[in-house]
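Beneath this line is the structure, given in structure tokens, with notes to follow.
All protein chains but one are shown in place.
Order of writing sets the labels: A and B. Residues in every chain begin at 1.
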Amino acid sequence: MTPKMLLLPILLPAVLAVLFLVLPRTLRLVRDALALAGAAVLLYYGFVFFSLKTLELSVPWLGLGIDFELRLYHFSSFILLALAGFLILIILYATVKMKDAPRAGEFFAYVFLTAAFANGAALANNFVPLVFFWEGLLVTLYGLITIGGRPTSGRTAVKALLISGFCDFSMILGIGLLWTISGTLTMSEISVEPTGIAAVAFVLMMVGAAGKAGAMPFHTWIPDAAVDAPVTFMAFLPAAFEKLLGIYLLARISLDFFKLKPGSGLAILLMIVGAVTIVLAVLMALVQKDLKRLLSYHAVSQVGYMILGIGTAVPFGIAGGIFHMINHAMYKSGLFLSAGSVEHRTGTTELKKLGGLRKEMPLTAFGFTVCALAISGVWPLNGFVSKEMVFHGALETGYTVFAVAAWIGAIFTFASFLKAGHSVFFGDRTREVPAVKESPPGIVIPILALAALCILFGVYNKLPLTLLIQPILEGHVEAGAPLDFTSHALDIFNPVALISIGCLVLAFLLHRHGFLKSGRKPFLASEPVHNLPVVHKLYDLAERRVFDPYEQGVKVLQGLSAVLFKAVDRPIDFIFEKVVTVTGEKFTGILKKAHNGHYANYLAWCLAGLVIIAGVISLLAK
Amino acid sequence: MIVQTALLVGLVLFSVLAIVLRDLLKSAISLAVASLLLGIIFFRMNAPYAGVFEISVVAGLITVLFILTIALTGAGDEVRESRLVNWVFPLVFVAFIVIDALVMKGLLGKIPALASGGETGSFGDVLWKGRTFDLVGQIAVILAGVFSVLALFRKRDKHD
Partner (left out) sequence: MIILFVVLPLVVAGILPLLGKVSRRVVPDLLANATLLFLFVYAAVAGRPLIAGGPVLQQLSWLGEAVNIRLALDGFSLFMLLAVSLVGLAVCLFSVDYMERYGAKANYYALLLIMIAGMNGLILATDLFAVYLFLEVAAVASYALVAFGLGHDELEAAFKYLMLSVVASAFILASIAVVFGMTGSLDFAAVASALKELNAGAVVGVASAFFLVGFGLKAALIPFHAWLPDAHPSAPAPISAVLSGLLIKVSGVYAMTRIFLNVFGLTPALSMVLMSLGALSMVVAAFLALGQKDMKRMLAYSSISQVGYIVLGIGIGTPLGIAGGLFHLFNHALAKGLLFLTSGSVQQATGTRNLDEMGGLAKRMPVTAATNLVGALSIAGVPPLNGFWSKLIIIIALIQAGHPVFALIAVLASVLTLWYYLLMQRKAFFGKLNEKWAAVKEAPFWMTAATVLLALLCVGIGILFSSTVTTWIQPAADVLADGVHAVIGSWGF
């Protein structure tokens, strides 16, 4: 296994992407087969690399410390494996769901290109290639959203591009600052104290990582994309890939590049961002009327748990945050895929129109339920384990308020999923949707696979924790501190777990209350919360995008540009038109007249030139 | 000395006339005279071969070609130009001569004695043995000339 093999996860998907762009639609079966084969190869190599543990490739590139360096170590191999796993599930799903979509070839191409860039970003050991791959993801993000083909898809794609681009820009600034502080661009060699300028760099890079992961306030494109982009995309990028990459970078920032201390200002900043994201996003999710939008707000909310976990800067909390990352990727992906399955058969994801589908789509219902329970943190699924770890970590920092926020989030998470599950699968069968069957195996298998993994990672949590998470934290804790997370992971007889269970009970009561109050319509179960006096106003404003920094930013920019236009641009334009262009034209005109084709004149210039040059040379030579 | 100066002044004068005169025939004749004067200068400076080539090629062959062409072609339209333009070259030229004269006076004192020619030998020796690479170049020029004539005088079957 030579170091050059590290280029395979980057080059293979890239080559396949180009291939898919040119493959005509008639060769759909070839395309599907190639895609599955490619994803399988990547998965195989994911396992190979994971077992390899360490490998490095370093190619000198531009000098000045900018080299093309890839590094395989436990964390990056873990991410690589996870990326490959999600890729093959998505491809399998897409071969069925995107079968007749008009731009399916482009979709596959973008997906593989995303995989190539994501692999590169995960493996990069030098900031310059990292930024290169990170930026590449922007392009595929834009492309994938536009494939949705809805009238607002273009606008949402631009919004996603701009928000992500802003976060990336912030990250680049942070990297630049980090370079001046540490003097090197090789990631494995950097480790600084986060004080002074380093703190600024930390915040800038954190913005980049958190933005990629979709935390508040950089999340506003995700609910829009939920409607405007293909659901396969939603299951792929916002659910899985972006979280994996964003939290991966955030973890490296907090553990490797900067030595984050628990309780320090920066850690508290992280925890605040996490907590706010959890609560605000889940409140938005609660009142959604469309299943995909509901799921997308949850995606944002769950990122809060990850950021909160890492922000605790305590081994338990950090491990919880990272574990939550992979868990979330699994169940959120499963949830989106089930929503897609429902959409595939019924043609809609509006909660009002759906109901009682569990009899007709039992497998989808089962997968959805498992994932929903996992995301709500029900014992003994994986969500429970990682959430408990985050709660423990938050409490360990001494700032109980964050744990409280996390618990509030848990309440409403479960409440909204009760509403969603009840509305779609359980409850009465609505007449607005015709009789349907279960979705084809290509769609159902990924859902069930993910559900099974949720169960596995919960019950047998020792596997992921010791194999994947523990090695990441080695070296970052003081000697002797307990690194064993598994012993009481499923322990419910401690105060933290009991409070969590209490939250679940509260959520159930809330849901039941709303359900009964609205006349047994499950999709209105969240109305009591929605209609609370002050809260209602806030929800209205949120729906009108008053709290969306992007939209507000756009409005401000429009106002600013109007002012600038009148006060600054017009005058400059006047100067330009009347002074500069006219002068330029006159000058050009004079020159043009001089070039009249008269040979003797040209000779005269030569002679004059000779005299001047000779004169100058002799003057200067003295 | 006087003769040399007169010859040189004549050379410059007739060369300027060749480009300034409007009548093509007079222009060609001025060229021939200038070349003749140059040939005489070469002879006087002990370069008989150079003189022979100069006179036979320029004053002879080229002047004949020019006069033939002038005779075969009709008078073209005169291009109207502003009077100002016509004065540019003569003015610059005069200025150049003046500056040149002044500069040369000062320069002549500073030039070290010129070394006597490095590669001596008969003309044939120098041409064949001393500067063989130049022969390759000469062949190239001849080929270029031939092909130019062939290209420029080819029959054109369609206009572009």
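Convention: contacts are C-beta pairs under 8 Å (C-beta built on N, C-alpha and C of every residue); 3 or more make two chains touch, one makes a residue touch a chain.
Please read all numbers here as calculations on a predicted model, not as lab measurements.
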Which displayed chains the unshown chain touches: A, B
Touching residues (missing chain, whole complex) on subunit A: 61-63, 584-585, 587-589, 591-592, 595, 597, 599, 602-603, 605-606, 608-610, 613-614, 616-621
Subunit B residues that touch the omitted chain in the full complex: 107, 110-112, 114-119, 129-134, 136-141, 143-145, 147-148, 150-152, 154, 156-158, 160
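Just so it is clear, only the chains that are shown with their structure count from here on.
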Whole-Å separation of chain centres (CA-atom averages), subunit A against subunit B: 77
Residues of subunit A defined as touching subunit B within the complex: 596, 598-601, 603-605, 607-608, 610-611, 614
Interfacial residue positions of subunit B with respect to subunit A in the complex: 19-20, 81, 85, 88-89, 91-93, 95-96, 99-100, 103
